[in-house]
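Only one protein chain is missing; all other protein chains are in place.
After this line comes subunit A, so read on.
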Amino acid sequence: MVYTQSPIAIGLFFTFVIFVLGLSFYLARRTSSAEGYYAAGGNIHWFTNGVAFAGDYLSAASFLGICGMIATAGYDGWMYSIGYLAGWIVALFLVAEPMKRLGKYTFTDALDSKFNSKAIQLAAAISTLLVSVFYLIPQMVGAGVLVQPLLGLPHWVGVCIVGVVVTIIVATAGMASTTYVQFFKGALLLIMSTVVVIAVLMRGLTTAPENNGAAYHDFKTMQATAALELSEPGYTVVAGLDSEFGKAGFVKLSKAGEESIWQLNQTASGYTLEETLYMTKMADGTKKFNGAAKEEGKFFPVGHIKQLKVDGQEVAATGAVGPFAYLSALKDSTIVLWGKKYIQEGDATHTIYYQKPTPGSRVLRPGLKFKVDNATGLQKFNFISLMLALFCGTAALPHILIRYYTVPSQAAARKSTIVAIAAIGFFYVLTLFLGMGAMTNGVINLTDNNMSAPLLALSFGVVLFAVISSLAFATVLGTVSGLIVAASGAVAHDIMDNFLGMKMSDAGKVRAGKISAIVVGCIAIYLGIVFEGMNVSFLVGWAFAVAASANLPAILMLLFWKKTTAKGIAASVLVGLISSLGLILISPDMWVRYGLLPGDAPIQFNSPALISIPASFLALVIVSMMTQKDVPVDATETAGA
């Protein structure tokens, strides 16, 4: 797809940037103390903190990734929303108040609250840094991807803009400015996503979607005999049934020198041919889209309903509908999804996207992305393991946990979590309508479904697109700010102040935090540039799996098992960290990234949580039992308190 830059989008983006920078410099006056810098003075109102939680948590992965996944894989994309939201239950019922009671500036503080253990300080700081970096990379790469359609600038410029702005936000006023940036971003995200969903419902469903006034591409079909004599004049067969195309269920045709690829559907008298979209990658790395350069715009946006039914009657359009009527009509209709196949032709690799009409009721239940139908034991294991990681990961993400230190009391920590659940839950409901809206409004870019939500907004006009795109950029700003605060806290507070025992004054601690933020910001910019072009959204999955394995067992056992020792906690963090990372590195998904066959990977599942979380618990219990003489006298105050 070819994007055009919108002056409104550019104006809105820079307005937001100037606003947050001005706010940061204003708040910098309040953050002369370590409490001010790392915990915003501990006096943020619970409602503000709750919305900031949403701003912190709803990263580009949630806004762009989930909507894109729902747009192409239906309900399976929404499973991520459900799992992520469920994770907040762990945070509310088990973690929120104790974290507030035990910690000071970082997640490590809470784990180490009763021990003063160098092993815990180092292990938890490493875990915080790793999880934060895994989370940072996709956000920075996402910033680079967003800047191309929004500002018309190259990838590295987008990464640098975000990196520099966020580093200034964090280095000026630390958690105070980060909190307000996240609050405004969270609130705007909820409001504007609601506006887009209302627009989707007002438009209703139709079999002929319009995209900002432009008609949907008319995908052609034609008939052919068993010997491939075509019903449409002018077409000749370039690669027929005996070619690699034919073996994969396609044919390559030519008309007036223009080549096209068609899907073969066998009928009683021959074949029905359906037009496809295809992307060709040449040996030198150049790409063509439907046989032409990208700028020629021949690679059409897709997503439509083949047969629309309301109350059993076939209709062309529904008109404005309510949310439940919208889902009900989708369930009764037939939606065209898009399959993908690869064909090698000499030096060229064709990626062919072909139509797959699918009943709406099938789209609105799991199984299009996850292998759960007639699944093997390993496939079921993989699915359950992923859902476990989503459930356990949220309450163990360091950049989320440090937000509990910004409120004045345990009750405020609890109330802000409830506001977060309401805000995030509401947003995740919206993602279903945003994703299904993109699926049926002819806006999906099949080569990059991450842009589905902004492109859905574009179908309503350039103003809404401008707002949503600049909001997507703000989403990156908000999340990256939180991650840099968490990572700089791990370096300055956990490692320099506590682990290395560097005696720093209050002002020195703030200075160390600011310098750490600048260094982490520079590293984030570097990583965002070197990972350009890589689909790194899997790193968010890594962050969840590693956090759930390394951090959650230690937090829970510290709170609920009085025999927990310092060595047990350190062992738990390290075992969780190493086992989850190790299993990911030898997984089939990683084998593909190494250029190897996934079937040759030593293990045949991608999500490690079902093994690494129990391993982490086990390590803690075994090591704690072996080191009982180290149990602090007041441990019972923590466990079960």
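In this section, contacts are C-beta pairs under 8 Å (C-beta built on N, C-alpha and C of every residue); 3 or more make two chains touch, one makes a residue touch a chain; residues count from 1.
In this section, contacts and distances are computed from a predicted model.
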{"item": "Undepicted complex member, UniProt protein name, chosen from \"Solute:sodium symporter small subunit\", \"Phenylacetic acid degradation protein\", \"C4-dicarboxylate ABC transporter permease\" or \"Membrane protein\"", "value": "\"Solute:sodium symporter small subunit\""}
{"item": "Candidates A:Ile418, A:Val463, A:Ile515 or A:Leu585 - the one touching the absent chain", "value": "A:Ile418"}
{"item": "Among A:Leu85, A:Val181 or A:Ile343, residue touching the chain not depicted", "value": "A:Leu85"}
{"item": "Among A:Gly240, A:Pro366, A:Pro598 or A:Pro614, the residue in touch with the chain that has been omitted", "value": "A:Pro366"}
{"item": "From A:Tyr180, A:Tyr353 or A:Tyr428, residue that would touch the chain that is not displayed", "value": "A:Tyr428"}
{"item": "Residue of A:Phe16, A:Tyr57, A:Tyr105 or A:Tyr216 touching the missing chain in the full complex", "value": "A:Tyr105"}
{"item": "Residues belonging to subunit A that touch the chain removed from view", "value": "35, 38-39, 41-43, 75, 78-79, 81-82, 85-86, 88-90, 92-94, 97, 100-105, 109-110, 112-113, 116, 324, 327-328, 331, 361-362, 364-367, 370, 372-373, 375, 380, 383-384, 387, 391, 405, 408-411, 414-415, 417-418, 421-422, 425, 428-429, 432, 493, 497-498, 560, 640-641"}
